[in-house]
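What follows is subunit A.
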Amino acid sequence: SGAQSASGEVLVGVALPFSGAVSRTGNLYRKGIELRLKQAEESGDLGDISVKVDYQDDANNPSEAVPLVTRFAQAGAVAMFGAHSSPVALAQANAVQAAGLPEFVFGASNSIKNPFQYQVNARDSEQIKNVINFAARNNFRRVGIFTDTGAYGTSAKQQLDAILGESDLEIVGSETFEPNASNLTPQLVSLRRKNPDFVAMFSFGTPYAAVVKGRAEIGWKVPIVGNVAAGDIAVGEIAGKDADGLYFMTPLGDDSPASRTLAENWAKAYPEDPLTFEGATAYDAMTVLIRAFKEGGTSRQAVQDWLSKATAIEGLACGRSPWNLTERAPIKADDLAFRLWKTGETVAV
Partner candidate 1 sequence: MRNDPTRLPAALELTGFSAYHGSVAAAKDVSLRVERGSAVGVLGPNGAGKSTLLLAAAGFVRTTGGVSIGGQVADRLSPARRRRLGLAMVPQERAAVLELSVAENLRLSWLTGRRATPYEEARTSVLEIFPALAGRLGDPAGNLSGGQRQMLAVSRGLMATCDVLLLDEPTAGLSPKLISELVEAIRTLNERGITVLLVEQNFSVVERTCSDIHVLNGGRIVWHGPTTGIDRDSIGDLYSGARRPRPTASTPPDPVPESRVRPEAERAVPARSGEAEGI
Partner candidate 2 sequence: MSTVQLSVREMTVRFGGVVAVAQLSLDVTGGEIVALIGPNGAGKSTAINGLSGFVPVTVATMSVRFGDDVVDLAPLSPPQRSRLGIVRTFQTPRLIPELTVWQNVAMGSVAGDVRRRWFEMLGGPGLSRGARDRRDRAVTALAALGLDRLAQDNPGELSLGEQRLVEIARAMVSGARVLLLDEPFAGLSSVEQRRLADEIDKLRAASVAALLVEHNLELVRSLADTVVAMDQGAEFARGDAATVLDSHEVRERYLGEVA
Partner candidate 3 sequence: MATTPGAPRVPWVTRQGVYLGEAAAIALGAILLAAVLGPHEAQIAAMTAIFALAGVGLNILVGYTGLVSLGHVVFFAIGAYGWARLTESGGVGLALVLPILVSLLVAALIVLVTLRVVGYYFGITTLAIGLLSVVLVQNATPITGGYAGISGIQQIAVPGFAGPGQVLVMSGLVLAVAYYLQSSLRESPLGAAMLATRFDVPASQSLGLSVSWIRLLAFMISSVPVTIAGAFLAQLVHYIGPDQMSMETSIRLIAIAIIGGRGWRWAPVLGAVVVVTLPELLRPLAEYRLVFYGVALAFVALFMPRGLNQIVTWASGRIHAARGSTG
């Protein structure tokens, strides 16, 4: 348990994929955490607390991720970051609760309900509500659903069917695809047969590139609305012009002062890769944790208490309104701004 509160040293565990297919995303999160910590140490707003972070590779695999929770717990960590994908978060739920270890998770699934797991990415349901807003704004009625068969797509698909089903949108078609499939055009063709006004696509990063490429190959001009992951810079790099007409949402506004300073600092720290929601959410989560240390205390119990009661955390880069952690999912639908890919760049809409 958090006997650390006496000493000035606190341990924070980070279990993210640093190897394998999604290691790039894992490293983006890590950069966000590191940047925030560096600033905190420089600006001295950590006071006498010194935060030590233990970064471990969970290979995005539940069987590896769960032992890491006990590892951190045993080492006396007072909080942890983890779970790039929802299954990992679900697997860890039991362990974090047993250890009383609060965790910031990046998985977006709605089935993550554990009182110790705080989802710093917008839940699927929130992102999907935003899809409805999008349709309303462009007065689209007929929606085609396109999701991958992996963790991201499948967890979103249930929500899509449910929420869009209740909305006044008409689901004309629903197709799935393998994230690493050699070719996606057949599914797109059969989706086009239903001629939807637009396609709601939920997946992670690079498959968006494959899809827009496929869309170009079959000569289909339909607009596609993706989730936050559609903003992955790889999409622009790979698809270039073909990505035009692909919309995505991001919790990262560009109007708030916090977001602007973050953008500057990030550009200074990591000139090679542009700021995306991954870096930003991780950065914000670390900010929250630091607040918890200062205002709550540096024991697990204290951190958990503080987080579970935090109703309005100001000055974060992500989200329009202050974070309310009582439902453990601070980013809501209208915290998400829309952006659009244009010739390899993203523009606000």
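Things worth noting here:
FYI, a residue touches a chain if its C-beta (ideal position, glycine included) is under 8 Å from a C-beta of that chain, and two chains touch if they have at least 3 such contacts; residues count from 1.
With respect to how the candidates were assembled, all candidates are chains of the complex that A comes from, given by their letters.
Model, not experiment: these values are computed from the prediction.
Here subunit A is shown alone, and of the candidates 1, 2 or 3 it touches 3 within this complex. Residue ranges of subunit A in contact with candidate 3, taken from their complex: 18-19, 23, 56-57, 60-63, 66-67, 70-71, 73-74, 85-88, 90-91, 93-95, 98, 109, 111, 149-151, 154-155.
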